[in-house]
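All protein chains of the complex are present and in place, except for one that has been dropped.
Chain IDs A and B follow the sequence of writing; residue 1 opens each chain.
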Amino acid sequence: MGTWDGLLTGFAFALQPGVLVYCVLGVTLGTLIGVLPGIGAMAAISLLLPITYYIGAEAALIMLAGVYYGAQYGGAVSSILLRLPGTPQSAVTALDGYPLARSGRAGVALFTSMAASFAGSVLGIVVLVLLAGWLSRAAVAFGAADYAAMMVLGLVAASTIGSAHPAKGFAMIVLGMLLGCVGTDVNSGVQRFVIGRAELLDGINLVALAMGLFGVAEVIGNVRDPGRQAVAGRIALRTLIPTREDLRRMPLPVLRGGALGSFFGALPGTGSTLSSFLAYAMERRVARRPERFGTGAIEGIAGPEAANNSAAITAFVPTLTLGIPGDPIMALMLGALVIHGIQPGPMMLEARPEMFWGLVASFGIGNLLLLVLNLPLIGIWVSLLRIPFRWLYPAILVFVCLGVWSVRGLTFDILMVAGIGLVGYLLALARFNPALLLLGFVLGPLIETNLRRALLISRGDPMVFLERPISAFFVVAAAALLVHSLVQARGRRRAVGAAAPDDGAR
Amino acid sequence: MVKRDWPDIWGGLAIALLGLGAAGWAWITYDPGTLRRLGPGAFPIGLGLALAGLGLAIALPALKRAGAAVTPEPWAAACVLGAILVFGLGLRPLGLVPATALSVLVSTLPAPRPGWLWRAVLAVLVTGLTVLLFHVGLRMTLPLWPRT
């Protein structure tokens, strides 16, 4: 079956009322749980899984997928409006989305995130249809050395996110990497920094970390802040509509972010959280005036949102083409298929074309639905800002707790949120950037595990990082970038004396 | 304006101590390994030392520099964290409804508006919304009330 025939079959399948309704249900639910801080796609899908036993395999997959990419849309809403990431993926969106909202342009920020999400998804779908085969071969070709080198490049690229005060930025990344060491060490099985708690053996819960650092710390800092008590006056419709200047700033970041996200989404084990961070770093890198970032740059929303949405789509590439789930959520989806007696893998395209193409078509339909659903909602979301904060934050705290609890049902994780929240509040007081901590936390274990694995596989020969072409490329790129930023930093120090802008921590 | 950048001094020192502590603990407890077989200690020791260095790099220059003052809100922090603890520790023995209501009441303590009526109304509203969203909507298996 050719691509064109396949797509036609797919749309014919996905547009059947009995299938469409699950798509609508999935994306609506996804948006909702995305908006709620704490509870994310992972928890929602595990909760929905038992229900899918009673519907067809295709409809079940389409619904669960809808929850997954729908959550990426919703996550940005609370990031932008409240600086509380709805999902870890959207934490980086708060960096510029929230300042924009504070300056009365919440509508523009939301519009940007929705439009970028949609465009990113479309890009992801195009990549999925045209390049699935190539991407799945690339995923197999990537070895431990390549992953390690690529992550180091990511680290170098991202380390300038809050660069007004480089030492503070690096400290947060290193602290994040150190926190990433907590738990069972993959390579040796040694249990590190677990203070005797089995709950920590699988590491610190990412959701608890994101919610504690951003959500709880933000709530504490604003409880008594009268400036945070509702936006005064009516919201003029004019402030909801982006200016021509805003629109002009969007396409390139969306393309870059979408391309980056498509690539990272397809690589097993990297995930969409990382892709949105790296897209942000990339935008900051290529920007002519990087100092605008952190104060409400449209590009800082458009890039990451396009990236995490395209990653959410291409994450299906290894799952569907190889039968290899790239992240825990994909493993869950795979489980849902296996329950229905379907073994995803290279044979699926031939054995069940309506499933593959139906899913692809549902991505298109679902994302269109999300855009149509969310654009009119922008006005409603923005009016949330008129509710005094004291009416909102108690509910936010309860939702955060339940969201974290829903991941694996452990009281311990809720108590962790309180502990991390305290640390997050102290870090915020001292004006450290929590986004970098989160980045280090995601990147650190990937670097450590893959670096040590690569050395183990090469029987201890460090030349492996230069002998493998993919890895060598990333090593050279990382070195070049490092030299470039050092030269640039020296130049800037000479040019500018002081007067560094706020580094976005507060 | 104060004469020194106290947030950076304290923040830097705390981070330096944390890094030293982690590196020290890892040094004693975990094997750093060899190049061929890097042990579980290699990364924590390296990261801990790097963190200690960065902490000093933050704190030392701040000694000779003026910085913006910060106003910590210990009461707000205590109540917000307390609300989370109440919810977490109360969820299993008390059930979702009492835990939510109690947590809301604790978290509203530092809110800048006096009076109890709005707090009670909010507790009822949030509890209702929580039950509706998580129990009815998402069908989480949580006890609503205390067990027997």
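The rule is simple: a contact is a pair of C-beta atoms (placed from the backbone, for glycine too) under 8 Å apart; a residue touches a chain by one contact, two chains touch by 3 or more.
Just so it is clear, contacts and distances are computed from a predicted model.
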Practice prompt. Have a look at "Nitrogenase iron-molybdenum cofactor biosynthesis protein NifE", "Tripartite-type tricarboxylate transporter, receptor component TctC", "Tryptophan synthase alpha chain" or "Cytochrome bc1 complex cytochrome c subunit" and point out the UniProt protein name belonging to the hidden chain.
Written response: "Tripartite-type tricarboxylate transporter, receptor component TctC"
Worksheet entry | Among A:16, A:103, A:243 or A:343, residue touching the chain not depicted | A:343
Worksheet item: Looking at A:41, A:71, A:84 or A:144, which makes contact with the chain not pictured?
Response: A:144
Worksheet item: Of the residues listed, A:56, A:290 or A:323, which one is in contact with the missing chain?
Response: A:323
Worksheet, complete the sentence: Out of A:286, A:457 or A:479, the sole contact with the unshown chain comes from A:457
Worksheet entry | Where the missing chain touches subunit A, by residue | 45-47, 49-50, 53, 139-144, 184, 186-189, 191, 194, 196, 198-199, 201-202, 268-269, 318, 322-326, 328, 331-336, 338-339, 341, 343-347, 408-410, 453, 456-457, 459
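Operating definition for what follows: only the chains that are shown with their structure count from here on.
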Worksheet, complete the sentence: When centres are defined as mean Cα positions, the distance from subunit A to subunit B in whole Å is 22
Response to the item:
Given the complex, residues on subunit A that touch subunit B span 33, 36, 39, 44, 47, 165, 167-168, 170-171, 174-175, 177-178, 181, 185, 187-188, 190, 192-193, 216, 219-221, 223-224, 226, 229, 390-391, 393-395, 397-402, 405-406, 411, 414-415, 417-418, 421-422, 425-427, 429-432, 444, 448, 451-452, 455-456, 459-460, 462
Item to complete: Please give the residue numbers of subunit B that touch subunit A in the complex, ascending.
Response: 7-8, 10-12, 14-15, 18-19, 22, 25-26, 30-31, 34-40, 42-44, 47-48, 50-51, 54-55, 57-58, 70, 72-73, 76-77, 79-81, 83-85, 87-89, 91-92, 100, 103-104, 107-108, 110-113, 122-123, 125-126, 129-130, 133-134, 138-140
